[in-house]
Structures are given as structure tokens and as C-alpha cells.
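The structure under discussion appears below in the form of C-alpha cells.
One chain of protein is taken out of this complex; the other chains stay put.
All chains are identified by letter, namely A and B, in their written order; residue positions are counted from 1 within each chain.
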Amino acid sequence: MTAAVSRGRGDRLSNGMVGFLLTVPALVLLAAVVCYPLVAGLVTSLFKQSLVLPGRRFVGLDNFADVLSGDFLPALGHTLVFTICTTLLSFLLGFALALALNVGLRGRAVLRGLFLFPWVLPSVVVSFLWLWIFNANYGVLNGLLMRMHLIGEPVAWLGQPGTAMLAVIVAKTWNSFPWMMVMLLAGLQTVPRDLHEVAALDGAGALRRFRSVTLPHLRPMIGMVLLLEMIWNFQHFDTIYVMTGGGPAGATTTFAVSVYDTAFKGFDLGAAGAIGALWMLILSVFVVGYVWLSERRSG
Amino acid sequence: MSPTLPSLSRRGVLGLLGAGALTVAGCAPSAGGSGGTKGVSDDGVKDFTFTGWSLNEAATKKPLADIVAGYEKSSGAHVRTVSYPYNDYLNQLLLQVRGGNVTGVAQCDGAWLATLKATGKLTDLGAIAKGAGYTDASLALGQVDGTQYGLPWTSGAIGMVGNQTLFDRAGIKAVPSTVDDFEAMLVSLKTLGNGIVPYAAMTKVDQLKDIIPWMWTFGSPVVDNGKVTVGDDGSVEAVTWYKKLYDRKLIAPALDRFDARALFGQGKVGVYEDAPVGRGAVVAAAKDKSIADHLTPFARPVQAKGDKPVAFAWGGVLVVLQGKGSGAAAKFARSVTADQATSAGYFVRTGNPPTTTRALADPKVTADRFVSDFGKRVTVTARTDPFWAYPQYAQIEQALATQVQAALTGKSTPKQAMADARAAMQKLVDG
Partner (left out) sequence: MTAATAAPERTAAREVPRRAARRRGRGARTGALAAVVVIGCFGLLPVYWLVATAFSPTGDVFAFPPHLVPRHVTLAHFDNLLHTPKLLRYLVNSVVVSLVTAALSVVVSAYCAYSFSKFRYRGRRSLMYLVLSSQMFPQALLLITIYLVFSATGLLNSYLALVLSFATFTLPLCIWMLKGFFDTIPDELIEAARVDGAPNRVIIHRIMMPVAAPGLVAAGLFAFIRGWNDFIFALTLAGPDRQTLPPGLVNTYVGEFQTAWPDLMAASLVTSLPVVIAFVVLQRHLVAGLASGAVKG
């Protein structure tokens, strides 16, 4: 929308004060539970402070030096791998399933409901279920693969760096793809049928129709689900904490696990604050980029 | 606002620069709880809370519930029970203790006593412990810096436990006494096939601290006078050897004690390490309950003939937290740990060795072949984990475990990993 129109509308609705007042309850709440804790947490990064012992001591940037020389970069890598893989995988599966269900199979409503199951289970339960499936010594996955002669002996999925990351990605993907499916299916159902028919009459193949009719129509929806999933996965904690605790040898330690463990298991609030501060720094790069993009798009 | 609260309004970070130097010397292990330790006092409150992990576990849940119910009946007190799983226990208990939300009795692993003590919320139980007849060794388990913060509840060790049936099948005549014999035995157990894990050593971070006795075995002191010596020849040799077993699949990856017990119960494990209490879980997971008769405890093999074998001391205590009902709580703690009928009865049902001289001499205790063998062969070789003395205990062992795991999974070499471990551990030890 253009600036002129928006100014015009602003005049019509007038009283910006009323508008601002309406936001006050939300802003107060957010200031109390988000902004203050955020700033206080960042301030902590400059102190040596223990969860257990009383008092704290200013140490400047020592915590940052420690964290950066420690496991920060690997944690960044794990966070990115986890976020990108789970988001893309659940998107692909969700989209494929949505397209398939949109063809008009019988019992679609029932299927949609059934597939929602993994999403509604608490993520802790999901983690336990997959922990059980991936169990090295009596897990069903090893049992199945051995029965199919794909592996000769049980694989310790959660015991090796590579497969452990794979396992948590699979578990989280299983947890999120139904949501993607439901959202995209809803989007697909708003694609006007006649647009498709016209395109078909004009001789456009399925792929062509998908690219020139379905995708453009779905773009805002796709953008939204991808963005939300990214945000959530970036700070996802439950699955990794329950399934691997960040191991083996730190191979699945993401930022969220690292901050939690440092603060609440290692009792080192200063170092946890420093990881959080660096995390914010990296995020703000993304946020600034995103804001810039959307500002540009909306003119 | 309390000094631990980070505050937005606090301007002048510079001012703090000066003040910070004055305020806290707070990271040394002895500085916590500077307000002086309170003893318990009978405030007339009869009801109290009992927090523990044993309230939650298959092997101990029922017997412990019975003890609590019996105590309630005889004393007229109401005991509220709260449980957390062992792996999250310290974390959860600390969050509650620190927030001042927990009073009464709490179960505490000997390893965590220094950490809990640092909160300054524990009571001095010296007067309560007097005259109860605890053995000196077990009393030591409940002390930090000479003060009796815990009443010893069970005191023993974590040691090697073998499956005699598998030993016989593999033609193993005698339990090995040296590391080389031990390795040869593992190889012969491996040949039994059938997915048998010869040695279900801990390979998950949670319990990888089990590597420390092996480091002792290979001649590393691990920590000496506040200096971490991990990274020396003995420790690197121990990790190299562990990795060799790992690579030859004589030990299995991603194993923790739950898995080891369950697998042992299924007859799939030759040897694993555990405290006597683990027998309950082994039998619970077993189809063939007679496995209880085939558990063979033995001393850890030594590097060269004539060396002294070692084991990890392990034990649990009951602590009493300051606050309402501490007097009643302390009475309960003493009754659970020192009343002969209670502790001997608990032993019979769980295998947790008692801590008083009289209970240890109880026929019910001495009649248990497995536990008395365990005591004679393993417990006598026990040494206390040197890191127990530090409130940062959990972090220190985590730092070690992570690096051992890095070496096992090939992310690092044993030498490099142990050098990294030393750097991280020393920093934590120094606070």
C-alpha cells in the first residue's frame, strides 16, 4: 500500500492515542517477561555469577573470551544444521502430503486428523518415543533394519555424532510436518479451481500448473510457515535435551541446550549470558535483514 | 533488591568494577553459606517433606514407601514425598533449594554434598549423628570440611560385576586379575556371539566418570593437590585402551547404566560396573529370575601383577534443609539410616548396604552371598572420587566425560582430548 493511502486511513480512524493504549497491556507484559529478562541476561554476561553461590563479580568480556574459545562455533554449526534440516524436511514432507491429500482422496478429513497426531503430542513425549525407537540395544529401528538385512549388527544411532544429529532431526521433523501439512493444505484449498482448469485447457502440464498457478498463490503461506518453523527450531530445546542431552561429545549441542546446561547444570550464569548475547547478535543480523526485506516489499 | 539479581537500573558498571573486587570471593569451594551453619532445632512442627530419587525407582520405590508409611504410623507425622529422576535430581533439587522452596529431608549422592552445601541451606547434623553407631568410613561420606551435613544411608562402591553363566560358557576359569587377562576374557566372551556385549562399560556422558578408576589403574592420580593431572601418561593410556575396546566392539557405544542393567538382565552382557543396588534392576529386566544367583562381583583388574586394585566409592546420605520441621525431619533421617530393623530390612529388599556397625553385622545382611562377596572383593578397594569435594563437581566430570567421548567417537585423539579436558577441568577446579 502506498504512503498516501495509509496516511489517509490514519486520519479517518484518528485517535492514535486510543490505538496506543490498546497495546499497553501486551507491552507491559512483554516488557516484564521478555525485555527485562533479556537485558538482565545480557548484563549477566559481564559478570562471574554462579547459580549456587551468592554474589557476583564484574569480569568484563572474560565470559565472551571463554565462550568463544570453547564450544560456541560448534554450537552455532549444530544449531544451523538442526534448524535448516528440520525446517526443510518437515516442509517437504508436509507439502508433499498436502498436495497428495488435495487431489481429493476419499477419507481426506480422517487422514488429516490422523496425521495431526504427531503434532499434538507434547514434544517431550515425541522425544521419548523416538528415543525408544532409536535405542541401540533393543530399539525397533535396529530390529527392523536387521530383519531386512540392511545392517549386520545394531547401530548406536544416538551414540555417534553424525547419526545422533540425524536422529534428533528425524524426531523433530516427525513432530512438525503435520502442522506444515495442515497449513499448506488449507492454502491449497484456497487456490481457485478454475485457474487450474484454464491452465489445463491451455495445455499446461501438472508440473507447469504447479509452478505457475499453485506456487504463486501459496507463496505467502509458504513464507509464513517456513519463517515460523525456522524461528521455533532455532531455539528448540526439548527434543535434543531429552534425546541426547547435547551429546555425544557435544555433537548435538545447540544454543538452547548450551545456554540451559551452562546456567542450570553448570551453574555458570555469566557464561550462559555470554552465549545468549552472542546468539542475539547473530539473530539480530537475520532480523535486520528480514525487516529490511519486508520494509522494501511493502514500500 | 538482592545482590544476585541482575538489575537494569544499575548504572555505572565502572562503579561495580571497584565494588566487584570487594564483594565476592565467592567462587572458592569454602566460601558458600557464610552465614554459619545452623543445627536442627525442634520447632514443634511434625510434618515435613522427603525428597529423593529412590522414591521413584523400580527397585526401591515400594520398600521406601513402606518405610515412610511405617514411620508415619509410629510417629504420627505426615511425610510429603517428592521425587525427581536421578539424572535430573541435583539440578531440580538445587533449583528448589535455592528458591527456598524445599525443607525437610533430602536424599543426596555423596558426590553432590559439596554442591548442596554451597547453597548454605543445609543443617549441621553432627549432634544427631552422635551415638547412632555409623562406621567411620560412612560418616566421612556425609562430611564437608569437617562438618557432618549428611547422615550416611548407604555406603559401598561401584565395581565389576560378571555374569557367571556366560563366564562358564566362554570357558573362563578364573576372574582376571590383570588388564591383559581382562581383555583376553572380553575377547572370549565376544566369541559367544549372539549380540553379547562383553563389557557394558559406560559410554554415555552421564556416567562416563567411570573412566576415573581406570585412570587410577593405569597410574594417573587424576587430581593431585588441587592440580588436575588428566593428560598425563596414565590417563591417556587409559583412554587409549578404552578406545581400543570400543573399536573392537568389546564395549558398546551409547550405553548408560539403565541400558547396561537391562541388557545384563537379558543375559547379553559379560561384565558391567554397578553398585550392589543395581541387582534389583537387573533381576527386574530379566526373564530368567535366577540370574540373581549368577552375579559375580570381582576386583578391578590391575595393570601389573601386585598393583592394588581400585574401585569408586559410592554412597548416599540424607541431608536436612533449614526451615520448618527440620527437627522432625532429622529424627526421620536418623531413624531411616540408623534404626537396625529399618536399615537391615531395606537392605534385604534393595541390596543397599547399611552404614551402622550393628546393621552390617545383622545376619540378614551377612547372609547375602552377592553383597558380602561384593564387600570383600570390591568395597575394600574403594577410593573416593576426588572431585566430590568441589561444588563444581558435575561440571568437572562433564568436562572430562565430553572429552573421553570425543576420543571414543574419533573426534579427537586421546592425547589431545585429555589435554583439552585438563584445561577445562583445571579452570573449573580453580573456580
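Brief remarks on what is shown
Just so we're on the same page, a residue touches a chain if its C-beta (ideal position, glycine included) is under 8 Å from a C-beta of that chain, and two chains touch if they have at least 3 such contacts.
A quick note: this is a predicted structure, and the numbers were derived from the prediction, not measured.
In the complete complex, the residue from A:70, A:118 or A:248 that touches the missing chain is A:118. From the options A:101, A:165 or A:213, the residue with contact to the chain not on display is A:101.
Among the residues B:84, B:153, B:167 or B:390, only B:84 touches the chain that is left out of the figure. Residues of chain A that touch the chain left out of view are 6-7, 9-10, 12-13, 15-20, 22-23, 25-27, 29-30, 32-38, 40-42, 44, 93, 96-97, 99-101, 103-105, 111-118, 120-125, 128-130, 132-133, 137-140, 142-144, 146-147, 154, 174, 177-178, 182-183, 185-187, 190, 194, 197-198, 200-201, 203, 205-206, 217-218, 220-221, 224-225, 231, 234-235, 237-238, 241-242, 255-257, 259-260, 263-264, 269, 272-273, 275-276, 279-280, 283, 286-287, 291.
Touching residues on chain B toward the chain that is not drawn are 1-2, 4-6, 53, 56-60, 82-88, 92, 95-96, 98-101, 195, 257-258, 261-263, 265-266, 268, 277-278, 280-281, 284-287.
Just so we're on the same page, only the chains that are shown with their structure count from here on.
The distance from the centre of chain A to the centre of chain B, with each centre set as the mean of the Cα atoms, comes to 37 Å. Of all the residues in chain B, the ones that touch chain A in their complex are 3-8, 10, 13, 16-17, 19-21, 23-24, 26-27, 31-32, 34, 91, 94-95, 98, 115, 118-120, 195, 197, 203-206, 252-255, 259, 262-263, 268, 391-392, 394-395, 398, 402-403, 405-406, 408-409, 411, 424. Those residues of chain A whose C-beta lies close enough to touch chain B in the complex are 36, 39-41, 43-44, 46-59, 70, 135-138, 153-154, 156-161, 245, 247-251, 264-268.
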